[in-house]
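One chain of protein is taken out of this complex; the other chains stay put.
Here is chain A:
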Amino acid sequence: MEQSTTIHDKIDTKKELLFLYQMMLIRRFEEKAAEQYTKAKIRGFLHLYIGEEAVAVGIIQALNDDDTILCTYREHGQALARGIDADFIMAEMYGKQEGCSRGRGGSMHLFDVSKKFYGGNAIVASHLPIAVGMALASKKMNTNNITCCFFGEGAAAEGEFHEAMNLASLWKVPVLFVCENNLYAMGTAIKYTHSVTELEKKGAAYGIESTAVNGMNLLEIIKAANTAIEKVRKRGEPYLLVCNTYRFRAHSMFDAELYRDKKEVEEWKKKDPIPQYKDYLLQEKIITKAEIDAFEKKIETKIQKAVDFAEAGTWESSTELTKFVYSETVT
C-alpha cells in the first residue's frame, strides 16, 4: 500500500487518532443518515459523503479556528470535521429548530457562524464568488484569516468558477479552492463535462498555483493541505488543490446509479480511505485494534445520541415562518 510516512513525525499522535475518529464518525453518521432517510425521518435531498471522508478531514485539520469554510450541499463531512456537533447536524436534517440552521436549511444548508462554517450552498459554484469576497474582506481588514472553499468538479465547468478564479488571482486574496473531484457531476462523468480533465491545469490560466492529490489517502491530503494553506496564508494569494476522490454511494437518495458500472464502484472501494488509514496506524503501532473497537463503540453511542436529540427536537412554530426574511440588526 502506498503510504507516505514522511510527515509521520510532524503529526502528533493524538491528532492522528483524532483523524481516524473523525473519518469513522463521518462514515457512520452518513450511514445513519441514509437509514433515517429510508424511514422518512429526513426528507428532501440527501447527499452522502461516504468514500470522500479523507478530503474534509485532511483539509480542515490544517485550518485555524478563525479561518472561514464554505462548502457544497454535500457537506456533512466538513461540518463534522469542523467540530459542529452531530446532534445539531442530525436535528437540522430532521428540520427541527434545534438544528444548526434552526431547521430552515436541512441537509444541504448547514450553517454555524460560531465555527465560521458558511454552508451548505446548493447552487453549484455559486459560493465560489462569495468565498473570494470573504477573503477580500480578510485582506481589507488586515486579518490573517484565510477562506477555504470546497466544491466539486461539476462546479469547475460553471462560469462562476472561472470568474472566482480570475478575481481571486487578480485581487491576490487568501483563498484555498478545494476541488473534490469525485468524477461525476451528478450522473455525468467528467469526460463528458470537461474538455481538460486534469482540473489542476485550470489554475494555470489564472496564474494560480495548483496541485492534484490522491483524495483517497489521508496522509497525502494532509501533506498537500498543510503546504497549500501555509502558502495561502503566507503569500495572501489563492491556491487550487484538486482532490481526486470518489463517492461510494449514489449522488443523492433519488439516484438509481444508471450511469456507472458497479465494477467501477467496487474498484474504488478497494481504495477506501478509512481501512487504508487504519492499516497504516496499526502497522505503525500508533493505534491498537482494541482502540479502534473502542472508537466504534463511542461513535455508535454518539450517533444514537444525535438521533435521539433530533427525535426529541421541536418544530418551529409556523407563526415564526417569516422571521429572518429581514433583519433589524446586524448580527
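Criterion: a residue touches a chain if its C-beta (ideal position, glycine included) is under 8 Å from a C-beta of that chain, and two chains touch if they have at least 3 such contacts; residues count from 1.
The criterion applied here is as follows: contacts and distances are computed from a predicted model.
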Can you pick, from "Alpha-ketoacid dehydrogenase subunit beta", "ABC transporter permease", "GDSL-type esterase/lipase family protein" or "NapH/MauN family ferredoxin-type protein", the UniProt protein name of the chain not displayed?
-> "Alpha-ketoacid dehydrogenase subunit beta"
Per the definition of touch given earlier, which of A:G105, A:G203, A:P238 or A:P273 contacts the omitted chain?
-> A:G105
Which one, A:I89, A:V132 or A:M253, makes contact with the chain that was left out?
-> A:V132
Of A:V113, A:A205, A:A294 or A:A312, the residue touching the omitted chain is A:V113
Among A:E31, A:D85 or A:E163, contact with the omitted chain is made only by A:E163
Sole residue of A:Q22, A:T68 or A:S107 that reaches the chain not shown, by the stated touch rule = A:T68
Residues of chain A in contact with the chain that isn't shown?
-> 68, 97, 99-105, 109, 111-113, 118-119, 121, 123, 126-138, 140-141, 159-160, 163-164, 166-167, 170, 323-331
